[in-house]
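Only one protein chain is missing; all other protein chains are in place.
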Amino acid sequence: MRPSVGPRARYGRRRLAALCAVGALVAGVLAACGGGGGSDSGGSTSIVVSHGYTDVEAKALQDAVDTWNGQHPDEKVTLQFNGGNDSALQKTLAGFTAGNFPDVAYEYGSSAAQLARQPKLVDLTDKVQDPSVDWEDFYLSGREASTVDGKVVGVPALIDNLSLVYNKKLFAQAGVAPPTDDWTWADFRAAAQRLTDASTHTYGWAYVNDGSEDTVWRYLAMLWQAGGDLLNADNTAPAFDSAAGKAALQQLYDMAVTDKSVYLDNGNGNYLNLFNSGKIAMLWTGPWDLSSINSDVSYGVTYLPGYQGNHETISGPDLYLLFDHSSARADAAFDFVTWLTSAKEHIAFAVATGDLPVRQSETRLPEYQTFLKKYPAEKVFVANLNNVKHVRPNIPQYAEVSQAVGTMVQSVLLGQASPDDALKQASDQVTSALAGS
Amino acid sequence: MTVAQVPRRRRRRAPSPWHLVLVPVALLMAAPLVWMVLTSLSTLEETRRFPPGLPSSLHWANYATAWHDSPMAHWLVNSAIVSVTCVLSNLVLCSMAGYAFARLRFPGSSILFIATLATLMVPFQVVMIPTLLIVKHLHLVDTLPALVLPNLATPFGIYLLRQFFLSLPVELEEAALMDGAGRLRILRSILLPLMGPPLSTVAVLTFLSVWNDFLWPLVVIASPSKMTVQIGLATFTSAHYTNWPVLMAATVLSQIPVFVLFLVGQRWFVQSIASTGIK
Partner (left out) sequence: MTGWAMVSPSVVLIAVFGLLPVVWAFWLSFQHNDLQTPGQWAGLDNYRQLAHDPVFRDSVRHTVVYTVLFVPITLVLSLLAAAALNRRVRGITLYRLAVFVPVVTSTIATGVIFTWLLDPDYGLVNTILAKLGLPTSGFFSSPHSALFAVVIMTVWGWVGFGALIFLAALQGIPQDLIEAAQMDGCSRSGAFWRIEVPLLRPVSGFLLVWLTINALQLFDEVYVTTKGGPLHATTVVVYYLYQQAFQFFHAGYAAAIAVVLFAVIALITLVQLRLTRDPSTAGERR
């Protein structure tokens, strides 16, 4: 077919048509969506709180925010889901670049030391000294997790701890006396052994063995019980390469490699499903797992087995960190966060969600009895909060220290290294990590 | 023609033996979808057991929960706007670029092509932040265009279509060129009609990659009203607790558009006989 018009002109028209089509599409998309962004209007402020709560906790938080917004129409709070707490840190960091960081961010306590270096972080050291905040009322672990080098960087949002959770039926079936708050490591090992049955793939204990902090913090509880510590007093050198460190590793080696009584979970949380199916007798876990235990599983909770009478446990607090957009917004953010974590508000949140109290005074409020009635198993967890004596060092290099210790524990549990060798290697790695940065 | 004459060879009535190969392969591949659907029809307690078992009865209510307890419809609309725009744009822009790289000689074409591929060679975690900075300078943070713009033309589409253009016989174009037809006209009237399968493949895979993208929407979108389906799905799961049945129901719902597009695209997969009389 011969073109009636010269090729060049036709080409020009066609090209224009194609580009216009795409351009119209893009323009259409641009027009359909307005650019958003909350900003302050004169007189009143609005702040953004980002969090990773889902399900029941998300609903409870929204209820709290609705109450606040009703009482404080000129300090409005908007909630923002951060994609899940595992993504929180990435999103927050990206937010600083993009300028769309929130006023308040819920972060894992382990992120505090890194975020402490963020110039936009609001220093709360002086603010929390105000008597209305009653800073000392927060449990020790929460306060310690919020403090980096003497600077208060956040407000405790959630605390927990590790306790021993066991399947009553499996104990009864095996004829083993159930755990008590006075159990020793030897009692624990013996029971795990008797509850293990290789032919049915049933295990006495489950340990999360993915080399992450989940692997490390159970070990730390044992290390502290044995009288040891992770780092020295000024956090400049490893201290776990000690008799206490070795004793803890040896216990793990004995149970996992010699007795083969430990199910090694590779981080996907299957241990809980197995617990529900009666394949695992004992867990060291926290209150967050209780809601996932099926109703047909009858379980009990006790303190962790102890070393020479020491039943210390470990806590993993999460925090609300505040970032600076303007002083008006920072003030509003602080008001909101202290209100949210006040005794009266937080016990209501705890009753709705099953999260533990963050303040000691919450246990003296009448609503606490409602809490206990609704979550009877959490009584032990709350009492166990008083057994938290040590906290993990809040230093920027903690992630690298954690990785070295995680690998150490993992290699011992897998039978790939002896406790001595693993300790030496981890100690060297920690030394260079602390020196490097 | 008498009845005694058989006009055609008798067709085989027995089912093709290929089913013996295809069925196990299909089962192996489709197993996760089957698992997802079974999980979506279970109760929460049933999913918290291991090894996993079959649901005792079909709890279709999970789908109602996934739909009603979340702004799922809104997420689907956002994802659809972004994905469809990207697909249409890719089909147009990548055909043009793919053809140009395949058949046209112009200064710098090799370098430009390599440069296009080069953008694939750096992991997204690294370029995430600078891309965010660029979007911020364009004042497009927290908008749907921010999700669209980086994907309007993808190296995948360009490279794949270039390869398919290369596999078409050059003779197809020669006659038209001698007639004085322009490149775009050749592309539109002669070549693209033969490119049904690759075009539909680009459409489906581009749609899929934009639809399933999680990390970029996560860092660029903040408002709930602009959330896409993948971010929305994350609201059903958290660090220690996952509402598996509802999450699976929502996930199945979110994948239906992709499967529909795939089936639609398959209609373009007609065995083409490139019979343009060139032999």
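Think of it as A and B in the order they're written, each chain with its own count starting at 1.
One rule holds in what follows: a contact is a pair of C-beta atoms (placed from the backbone, for glycine too) under 8 Å apart; a residue touches a chain by one contact, two chains touch by 3 or more.
Please read all numbers here as calculations on a predicted model, not as lab measurements.
> Decide which residue listed in A:Pro119, A:Gly150 or A:Gly175 touches the omitted chain of the complex.
Checking each option in A:Pro119, A:Gly150 or A:Gly175, the one touching the absent chain turns out to be A:Pro119.
> Among A:His201, A:Lys344, A:Arg364 or A:Lys389, which residue is in contact with the omitted chain in the full complex?
Reading the full complex, the residue touching the unseen chain is A:His201.
> Which residue among B:Ser42, B:Thr85 or B:Thr116 touches the omitted chain?
Checking the options B:Ser42, B:Thr85 or B:Thr116, the one contacting the hidden chain is B:Thr116.
> Which residues does chain A use to touch the chain missing from this display?
11, 15, 19, 22, 89-90, 93, 96-97, 114-115, 117-119, 201, 209-212, 263-264, 266-268, 270, 274, 279, 396-397, 399-400, 403, 407, 410-411, 414, 416
> Can you list where chain B touches the absent chain?
So the residues of chain B touching the missing chain come out as 15-16, 18-19, 21-22, 25-33, 35-36, 50-52, 93-94, 96-97, 99-101, 103-106, 109, 112, 114-123, 125-127, 129-131, 133-134, 149-150, 152-156, 158-160, 163-164, 166-167, 170, 173, 177, 182-184, 194, 196-198, 200-201, 204-205, 208, 212, 230, 251, 255, 258-259, 262-263, 266, 269-275.
Just so we're on the same page, only the chains that are shown with their structure count from here on.
> Can you check how far apart chain A and chain B are, centre to centre, with Cα atoms defining each centre and the answer in Å?
So the centre of chain A lies 36 Å away from the centre of chain B.
> Under the definition above, what is the set of chain B residues touching chain A in their complex?
So the residues of chain B touching chain A come out as 45, 47-52, 81, 85, 88-89, 92-93, 96, 128-129, 132-133, 135-136, 139-145, 148-149, 152, 179-185, 188, 214-215, 218-220, 222-227, 231, 234-241, 243.
> Tell me, which parts of chain A touch chain B in their complex?
1-3, 7-8, 10-11, 14-15, 18, 21-22, 25-26, 29-30, 32-37, 48, 50, 52-55, 57-58, 80-81, 83-87, 90-91, 93-95, 97-100, 102, 269-270, 272-274, 276-277, 279, 288-289, 291-296
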